[in-house]
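Certain chains of the assembly are absent from this excerpt, and the rest are unmoved.
Lettered A, B, C and D in written order, each chain numbered from 1.
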């Protein structure tokens, strides 16, 4: 147990030993073990965008077991390999959880949304349970909220219930906090004030780990903009913005990780983002499409570099 | 226990012994036992379309016991006869479950919809329970979802609850995944991208067996179409399309069967469909109206031929 | 126990002994005991239409005990008297259940609707429970569904829950299936195709006893009409239509009884209906307003004649 | 135990001993004990209309304990004093229930409505529970329904649940049945047909005690009006109308009491109402604003006279 992991666990002092154990399992797994940094492989795009849009470009990905293997092999360092955890919906985890039992910490993503029906104010369906997570040997459950949706109240209340149940059973609780909905502009979904607010809401709802999108320097809400300007909050560089989002999650006393977004042509852009996350005090990345939508060898190479950036072995 | 059945059961490694036993009961029953192929007789049309539209053409079908007998006698091969299972709503199964106890695996269909009230975005009513399935000696429960309906969220959440309860009680979980609703065109309901997506959603919701419609080569959603064209996914023949749908259900690690649809004049069309399902790696058919809406002798003859195609004894 | 009652009980082979016992109590009570025919006195009009509209014409009917007495005395034959059962809402049964304990099988009607508020697509309120039925010594619970209402889904789901709970506790389950709602014309509410469909839905929902209205020869739904004409289903006489409705309830393997409707001036019309029900293989009548909205002596006389028609002692 | 109280308890023969005991506690308390008549002090106006509108005219009423005292002292006869019961929402009863334990039977009013938000079709909020009533030592729970409201179904279903729970725990069940809503005219809220129907609905929902408003001779619903005229139901005097409402509650086999309504300038009007209630066979009054919105001495004087009218000591 490194001092850094011990320090992070200390932030969760009100949680029971079960939760602390499962947080430790995430922080102490894979290539980044002990560093306090995290790399998580999430694969819910089959549900969220459809199978062909997700996997046709790299067909082995149709098989859920491919992603278990990718998460296990990713980021190979001197000795250790592997992401810190793999997150997916019920069906995917049911397919590999027994075969790869004990090889990679699992996060069961408990709600999902598909695009066969699209709404201005979306609300994902609950598609798994804490009980499912326990029978599949998971270390955590994940839940998506859409702050800004007309249905946010329902999502917060589901999050509350699931979070309480997860903690009572010793599971860690991860919230994906993605602002969306009729009152937020497309640009506003990644506006700094909105992303910081989304991180705060997830933290207040009791999340141990918070996943948000990388923020731009746009400021969406007039009342917030006034404060950012009056208080001269630094927002110019991505690292500054990452720092502000981490600060907005209880002054950094919650693990905040950033999502990779759509597949990027340019690897360098991805690496620059990782550096900004590192420099801004972020805790790591959750990278889905940018890893499983390329050939496995290419994905492993990219993830190895990102791991190196977080571990401090690559500049 | 054949190697093929053993292999298929291996795909469900995270499930408990009860579920595996009931899946084995389906795969090891009737004329196709041990082949890994399935023929299921579903009779919910009395509820879905009304009694006269369903049974007037072959009046013995008004009696639920007729369908038990049909399922028991269907597909007679050298020694064994019978479908792999019979699926029906509560009332139908209550009428025959005791009389035919142990003669045919039963699937209780837990939700249904009627056409005395029709909506643009339909939602079936839950009309049976896992508890009912257990007291009637069923091996599985079936549940219909309509991806693309404005009410899909509610259906997914019901499916989640029922699936969890079924598995906990050792029952297999079958999902009928039929895209419908205001945002999908009539043609789109059987579009390849939509059917493949529907199979993926059912698999992610934790279904052991997935029933979809046979797909056409239409592509409904623009974002998906772009990918099918860019990646040159083969979609020209029905067998290719079946293969893609099976791939979309976790690269073939879930049992995907195809529905027969409305009664067809031409038996050959039906047999061609069966050959395409076989050639595309599909796991079989669920044939309702095309079996019970003809004289019993004709139905048995047709089902025997289809069985032969799946078993490999007929080209 | 007559052979006919034994035969009827055999249709419910999947039910537990408690349900069979209570079905037997209904079939073996009163003037029609052992014949397999039923006469049931339902009195929910105080709730459904208001007290004065229901009882002012025959004021003793304001007192719930009057209806217990009417049901106990009705249809006096050589030795036995009485309807097979009396059905009413909670308040009515609470008033007489102890005083007349053991004198008449009781059916607690679990949902009701009033006309102080009227809707195009009505939905009755649940106003009693299986637990109430048990504490009042009832043999069955009754539940009304309105197929064709925009709220039918909710009613079917309530029916499912209540039916399961009733059966688990050994109570028989009666469904009043009355098509109503914005998509059905007034004439369509008693159209043959619609009434037959309503009987099928009730049967599929697991009802042991089904109450429908007497059908006219109107055919409401185009898709159904086509089939009735193509298959030349006989629909000309009331007896033929009764036969078709009974056939639509699992080929006659469910007890289907017919409601008397609004008070009729002409007794002969009522007797003709009873003869048609008898000739068409119907199981009897549920007669409310036509019995309690006339002087008791007149009601007893009428019911005696109807009983005779069903018992075969009157032509 | 007087014969009259014994007779009334006999109407509730299906209820358990706990309910009978609590009904007896109400009927055998205070100045009217043993007469079968009731005077109940309800104070929910602080919630329903606001504190100043309710209590500013007689400020001691701001203190919940004032109303306990008023109910305990009211209607002093030769020896006994006191109303039969005091009814109020949770907060009011919590304030005095321990201090005045055993001095006055209490009815916890379980739902309330305020006028900071007003709707055409109102629905009160449930603001207390059977469990609360038990821990506060109450003899009964009270529940308001608004027949005629678009939300009546929800209220009836809440009433059903609460009534069942109350009876199971031995508490009496009181329904305030006040027609309101978009389909009823202002005049119709106290129309005789509507009030009688409201009493019938409350009785069918299983109420032991029913509170309605005093009816006018207006007839609201056309279908009812026709019957009142055809059957020549007497409706001219208030006593006749009271008699019809009592008849509509199971021919007088339920306790029906009448509300006093808004504060009246003229005491004589109130006394005339009491005489009409007495002459029409009503069971008493529930008088709120007309007692606590005047000086205590005046209120006690008025209540003493009303008590005398019901007891038969004043003409």
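The definition used in the following text is that contacts are C-beta pairs under 8 Å (C-beta built on N, C-alpha and C of every residue); 3 or more make two chains touch, one makes a residue touch a chain.
Since the model is a prediction, treat every value here as computed from it, not as a measurement.
Taken over the full complex in this file rather than the chains on view, the one protein sequence occurs as 5 copies, with 4 of them shown.
By definition in this document, only the chains that are shown with their structure count from here on.
The chains touching subunit C as well as subunit D do not exist; no chain touches both. Chains that count as touching both subunit A and subunit D, per the definition above, do not exist in this structure. Homomeric contact subunit B/subunit C is classed as different-residue, with under half of its interface positions used by both copies. Ranking all chains by how far their C-alpha centres lie from the centre of subunit C, first place goes to A.
Superposing the C-alpha atoms of subunit B onto subunit D requires a rotation of 145 degrees, rounded to the nearest 5. Each chain gets a centre from the mean of its Cα atoms; for subunit A and subunit B, those two points are 36 Å apart. Touching two or more other chains at once is no residue of subunit B.
Here the chains touching each other pair up as A-B, B-C, C-D.
Chain contact summary for the complex, subunit B toward subunit C: residues 46-47, 49-53, 56-57, 59-60, 62-64, 89-95, 97-99, 112, 114-119, 123-129, 131-132, 135-136. If you check the complex, the residues on subunit D that touch subunit C are 11-15, 147-150, 152-154, 156-157, 160, 164, 168, 179, 181, 183-184, 193-194, 196-201, 203-207, 221, 223-224, 227-228, 230-231, 233, 244, 247-248, 250-251, 253-254.
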